[in-house]
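One protein chain omitted, others in place.
Right, chain A next:
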Amino acid sequence: MSTFLGMPAPPPRPPPGTGNLRGDQAFPRAAHDELGNDQLRRNLGRATSTIRAKRLHVTGELPDWEALRDAGSAIKTDTMNRLPELLEQLERKVTERGGTVHWARDAAEANEIVARLVKATGSDEVVKVKSMATQEIGLNEHLESVGITPYETDLAELIVQLAHDKPSHILVPAIHRNRDEIRQIFLDRIPGVDPELDNVPAHLAAAARGYLREKFLTAKVAVSGANFGIAETGTLAVVESEGNGRMCLTLPDTLITVMGIEKVLPRYQDLEVFLQLLPRSSTGERMNPYTSLWTGVTPGDGPRDFHLVLLDNGRTAALADTIGRAALNCIRCSACLNVCPVYERTGGHAYGSTYPGPIGAVLTPQLAGMHAAKDDPNSSLPYASSLCGACFDACPVKIDIPSLLVELRHQHTEQTGVTTEKLAMKAAAAVMRRPGLYTTAQKASGLGRVVAGRDGTISRLPPPFSGWSDSRDTAAPPRETFRSWFASDEGRAALRAAATEANSARAEENSDHDEKDAT
């Protein structure tokens, strides 16, 4: 007798993330628009090549750089393997030290929690520390919709906010803007700014500082992200360059920190590794100017009220997948963006997500899924790479992004039904697995000679090859394949001649030896 136990099935996947994790058009289309923007390409080219050179300099000077990368990778891998336990430990420690921990399943829940906490203080404005997590959930838009005004205090983030623009880089959100554009944005949008403002960077920074100073001194609530959260001690860390973050983290009465759950680290000592890896990889500095660490609340020092919002938003789903688990190791240094030849040409907006560049192409589909709709723009992201591998070499935690992209492409083709591409791939494989058919097909390719021009090149091809032939000529197929040459009299004669040369060279060598022996 047998008992029917039901069909075996994999467990349901945890829900995908929501918020700014999906563009509205596929990468090639979005990139097409950006590629036409010469200003953008010039700005990006200049900015990324400067950061690249600085990074190579400061990573090259450390004798233990590779060991640091291995350590960073090992610590993050260990973290992901026991994420639940570490998060509970973090919650315990933060609570012990007088903070309050909130758990947010997705963007909407996180936004609601933050808005509720701000309202409870009676304030209708917040100052913000640059943060990817709050960009991801669209916190600013949500706060505005409930009557709370957010002020970005990071210079680049402020530029983006004032221009009603979107960040295009993890670290340098306004990398797509140059000084003249920034000057114009300030003139248009900062109330009471000096109409004589010029485009000297120091003057632009001073104008922003004047505008922000008043906010720092009056704001009652600050919202931040976190680079790291230490499970062992409940300590949070923010790494920055300008010091504006430090002001937000210390001056207001209430501090609300939104942290992705993957940002937890097991031990305080782990900072030793990451505070070396992060600044050197991101800005190319040996040490960033400001590192703020805080643990719960300290009476008489800093905020009196501290809230930590732990954000899932698709991370549990990513963790359940080998690709996603590797991608969660990312510490958002942006080195992979700065070395990426695709990012350098298209900029960050083409990726349609808070997370652009090589890691964005992996992380975005992992967090938000890539089959939410037919022709989901996220399903184009794994293909937004030539697989050149520069990102893997640059990554401080050794995420093998090219391999992850190839795996993600495989997931994509496994999950889509029959497509013309799939049929073509099957047909190609079917021919190539049979040497006889393959040889016949090779002969047919010789027909390409018919369409070639008199100079032996083909300059126009039908779709899907027209994108290729728009800017590249193709040589006509040769008269003869290698295998037929190899088997031909001509081929045999050529190889015989080469072998004769080898023999005579050998004979000469031997006689050289003999002569030497004789002396």
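List of remarks:
Throughout what follows, a residue touches a chain if its C-beta (ideal position, glycine included) is under 8 Å from a C-beta of that chain, and two chains touch if they have at least 3 such contacts; residues count from 1.
In the analysis below, contacts and distances are computed from a predicted model.
Per its UniProt entry, the chain excluded from the display bears the name "(Fe-S)-binding protein", taken from "(Fe-S)-binding protein", "RNA polymerase subunit sigma-70", "3-oxoacyl-ACP reductase" or "Electron transfer flavoprotein alpha subunit apoprotein".
Of the listed residues A:A31, A:I113, A:A207 or A:I323, the one in contact with the hidden chain in the full complex is A:A31.
Touching the chain that is not shown, out of A:V200, A:L217 or A:A475: A:A475 (per the contact rule at the top).
Among A:T50, A:S145, A:T218 or A:S445, only A:S445 touches the chain that is left out of the view.
Touching residues on chain A toward the chain that is not drawn are 27-28, 31-32, 35, 41, 341-342, 345-346, 382-390, 392-393, 403, 406, 408-413, 421-422, 425-426, 428-429, 432-433, 435, 438, 442, 445, 457, 459, 464-465, 467-468, 470-475, 477-478, 480-483, 485-486, 491, 494-495, 497-499, 501-503, 505-506.
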